[in-house]
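A single protein chain has been omitted; all remaining protein chains appear in their positions.
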Amino acid sequence: MMTPAGFAQRLFGSLVRDPVKTGGTVWFFRRDRIAVTSLVALTVICASALFAPFLTRHPNQGRGEPNIVERFQAPSQSHPFGTDQLGRDVYARVLFGGRSSLLSAFAVVILAAGFGTVMGAVAGFIGGWLDEAIMRATDIFLAFPPLLLAITIATVLEPGLKNTVLAISVTWWPWYARIVRGLTLTLRERHFVKAAQVMGVSRPTIIRRHVLPNILAPVLVQGTLDLGSAILTVSGLNFLGLGVRPPTADWGTMISEGRLFVQSGVWWVATFPGLAIFVSSLAFNLLGDGIQVAADPRTRRLS
Amino acid sequence: MSGELLRVTGLEVDFETPFGLSRALRGVSFAVESGEVFGLVGESGCGKTLTGRTILGLVPPNAHVRGSVSLHGRNLEELSPKRRREVRGRQLGMIFQNPGQALNPVFTVGQQMAAIVRHHRSLRGRELRARTRTLLHEVGLPNPGEIINAYPHHLSGGMQQRVMIGMALASEPELLIADEPTTALDVTIQAQILSLLTTLSERHRVAVLLITHDMGVVAATCKRVAVLYAGRVVEEGPVTTVFSQPYHPYTRGLLASLPEPEKRSQDLPVILGSVPSGLEALPGCAFAPRCDSALPACKDTAPPEVRFEPSHRTECHLYDSEGR
Amino acid sequence: MLMHIRGLTVSYPAVGGWLGGRRRSVTVLEDLDLELAEGETLGVVGESGSGKTTLANALLGLVPVERGEVSFQGADLLRLRAKMVRRVTREIQIVFQNPYSALNPRLRVFDAVAEPLRAHREAAPTEIDEHVPHLLREVGLTPEFLDRHPHELSGGQAQRVVLARALALNPKLLVLDEPTAALDISVQAQILNLLRRLQREHGLAYLFISHDLSVVQHLSDRIAVMYLGQVVESGPAEEIFGHPQHPYTIELLEAVPTLHPERRTSQDTLPATVPSPAYPPTGCRVHPRCPLVEERCRREQPALATFQNREARCHLLTEAG
Partner (left out) sequence: MALGVIAGVTVITFTLSQVVPSDPARLYAGARARPEQVAAIRQQLGLDESIVRQFQKYAGRLLRGDLGESFRTRRPIVEDLKVFLPATLELVLLSTIVALVGGISIGVLAAADHGKAFDTLGRLVTISGVSIPAFWLAILFQLLFFSSLGWLPAGGRIGRDVLLEAPIHVRTGFHLVDAALQGNWFAWRDALRHLVLPTAVLATYPVALVARMTRAAMLEVLTEPYITAAEAAGLPRRTILFRLALKNALIPTLTVLGLSFAYSRTGAVLIELVFSWPGLGKYVTDAIVRTDFPVIVGVTLVVTVIYVSINLVIDLVQLVLDPRIELK
């Protein structure tokens, strides 16, 4: 969870390979019932975070308004996931908590992938001392245990959602930089790029037409795979109290609050947000895995 | 040379694909005699590699195999996987197109050969090493002592292929399946490897099934040849007659399209069109769409087998059954 | 002369020695001299490691050249300013071995062929729309291929697209790097015929690189035989193939399997393997595998000497005069 889960794919993915016939990819993807189910699940999860106010009778409690009279109610008809230490409806808080969790996960991946792609492309293309400098920088950042570095940064920058996202992105971008640099280097050796050089096509055009399109697809696949880990990492930092400030709902924060009451029999406060994290992270991972399998010509070698 | 060693009869292999069932082999039949070098030629996608793999029983799990592969008259397709593996290990051997990839990069040559020798002969220690050296010596490697301790990437392509041949000979097989054994090598090395194969075949009475796309290689090494097209043998016979007097229009076209000294500075005769995919239904002759001399019957009736001499046959409507 | 190559030398840096202590360089092309007339085909043959592909890359500016001179239509390619190079080099185009890797998988045939035209602002968009189908017809493809992607083409069709793209700028010289090696025999014949027709119609010169001697023989006017970065023998194709003089050329030709083995004179094969270019042998580079080797060959490197109608690098030939 602290190291991006897509690591296996980083070394073994179809990333450096040619894009395959799209018809086949779609066919394989559609046949993968698990992947399709997770796509549906993700749509539902994102939609329920987005439309949270309309899906619960207690939107204010979801936003953090206390309701002391109903503390620690076990799950029931009126409160399907029970209520927490301030009497707030856990179901509503899980819905609202999805907003910060999902949003920050997306933000982490977009930031890390964006910055990493630029750095990797620059390193791979321009080469020379710049390449050397960027690669040494990734070495150093990769040497840090990711969560600890994120903790340090988040502490230093003062806890908060933005800084948590920033802290995790700082530890993640080197991965993307390395992938993209590797892809760029292989592409530079590809004959169609050489042919373009021989034809006198300008460098910016070569980058725009021949290199970027062949890099973006694998980066997008990688991004999907990393969303699952992003959710876990974000909630880990929130669990430590380094993210969202109360009373805003967040899955990691909710578990950290609920943990204190678990041993006195109040299991529901911590369980449901954890389940939410698990299900969404699982769905992202399964989806990414499905795309990966479908796009990798070796796993579908049929004829 | 005596007697039939391998007979492949009506071998069909289908694959499931996203686009439907693909027929990779559509009834391959030919026979190899003990101790002979037999060529299997064809262009890419005609099914020659798959034929070799099917004989060994090494097809991907999504392949459906019909027809029979018999060794000394015993149908291998009816054996249990375990027995099949034993036959594969003891009576068959295989060498590959790219020897650099067919040797395991993280074990020394000695370790790899020993694994196989040990399995077949249950030799230990000193005897094992001696046997390994003998095999390496056998395939013309001058200094087995050094080669044993070398990793594959230390060896040149030609040496790697010699090691592969040595490994394939470890079990003293009766049939060696050589799948494009020289395609990845330079011509001079190719000549060495081909002459090694012929020598070994004579010395050990091993039959060689030489799978290749190179007509020249067949002419230089094989006694008999089968020409594959779209998963079927269209012509089979002695190399001398097949190459000097080809009957099937495909064989003829293929031979004519080769650049040769006397055709210098001329346009080469070509076969138009392209090889049909396994997905196409081919009720008649598979070559009919590209054939200059196609008859109306070629399109929808499967061509008959025609024998010219006892050992030269083709499948074509142009000849009647008496072979004219 | 369309092109004149003098003393072309290319080296790659290589790290050698334990722990990378010693830096050394590997010379893959050494003092190469070649000429090419307009409309002529020069076949370059050699085994792997002979430097044929490096030669192609050096001519096209894809690898740095250590020293030497390449004059193309009177201009020294290696000493031109960047802007000029662009103008001169558009006259030299390349065709690679594997057409699928030479085409960007994401570009349609139309965009692939139009690319050089756009790069040189050669034509207005409407002209490009007309010119591209014309180029396709030139290589024997119908306009229905315009919207296809490379994976929807057969090997032969893809190689035709590559040829159309190479023709777009009306080059004078095409460098053909094993253009049929990845193709089937029947398709190979089609491409060879096409190459012959294009040469006739456009007055193209070819630098034809291949390890397949029968293919080279079919197309070439002159031949250069390379071994470990040097030309060991060159001359008119009929002469080289009919009466090879250099021991290496003789052995090379002997090794080619033909359809008529009975015509073969000897069954001898070369004993040794090709040494690595990183550690070239002393003296004559061919000597470790030469059947006629003499003491002198081990010490001295023979120079490229001219005979009646050819050049060769061999002590024995020089002595025989």
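All chains are identified by letter, namely A, B and C, in their written order; residue positions are counted from 1 within each chain.
In the analysis below, contacts are C-beta pairs under 8 Å (C-beta built on N, C-alpha and C of every residue); 3 or more make two chains touch, one makes a residue touch a chain.
Worth saying up front: this structure is predicted, and the values here are computed from it rather than measured.
Participant: Kindly state which of the options B:86, B:127, B:202 or B:309 is in contact with the chain not pictured.
Facilitator: Here the residue in touch with the unshown chain is B:86.
Participant: Give the residue, chosen from B:76, B:116, B:148 or B:268, that touches the chain omitted from the document.
Facilitator: Among B:76, B:116, B:148 or B:268, only B:116 touches the chain that is not shown.
Participant: Looking at A:125, A:173 or A:239, which makes contact with the chain not pictured?
Facilitator: A:239
Participant: Touching the absent chain in the whole complex: find that residue among A:67, A:186, A:248 or A:271.
Facilitator: Of these options, the touching residue for the absent chain is A:271.
Participant: Tell me, which residues in subunit B touch the chain that this view leaves out?
Facilitator: Output for subunit B: 56, 58, 61, 85-90, 92-94, 96, 98, 101-108, 115-116, 119-120, 151, 153, 164, 167-168, 170-171, 177.
Participant: In the complete complex, the non-displayed chain touches which residues of subunit A?
Facilitator: Residues of subunit A in touch with the missing chain: 1-3, 5, 7-9, 11-12, 34, 136-137, 139-140, 143-149, 151-153, 155-158, 228-229, 232, 235-236, 239-242, 252, 255, 258-259, 262-263, 265, 267, 270-271, 274, 277-278, 281-282, 284-286, 289, 298-299, 301.
Just so it is clear, only the chains that are shown with their structure count from here on.
Participant: Which interface, named by its two chains, has the most contact pairs?
Facilitator: By contact count, the leading interface is B-C.
Participant: What's the chain with its C-alpha centre farthest out from subunit C?
Facilitator: Looking at centroid distances, A is the chain farthest away.
Participant: Between subunit B and subunit C, tell me the centre distance in angstrom, where each centre is the average of that chain's C-alpha atoms.
Facilitator: Computed value for the inter-centroid distance: 32 Å.
Participant: How many angstrom lie between the CA centroids of subunit A and subunit B, rounded to a whole number?
Facilitator: 50
Participant: List the centre-to-centre spacing of subunit A and subunit C in whole Å, with centres computed as mean CA coordinates.
Facilitator: Spacing between the chain centres: roughly 49 Å.
Participant: How about subunit C: which of its residues touch subunit B in the complex?
Facilitator: Residue list for subunit C touching subunit B: 47-48, 154, 156, 184-190, 192-193, 196-197, 211, 213-215, 217-219, 237, 241, 251-252, 254-261, 267, 269-270, 273-274.
Participant: Mind listing the subunit C positions that touch subunit A in their complex?
Facilitator: Listed in rising order, the residues are 60-62, 86, 89-90, 92-94, 96, 98, 101-107, 115-116, 119-120, 151, 162, 165, 168-169.
Participant: Any idea which subunit B residues touch subunit C in the complex?
Facilitator: 43-44, 156, 158-159, 186-192, 194-195, 213-217, 219-221, 243, 253-255, 257-261, 263-264, 267-271, 274-275
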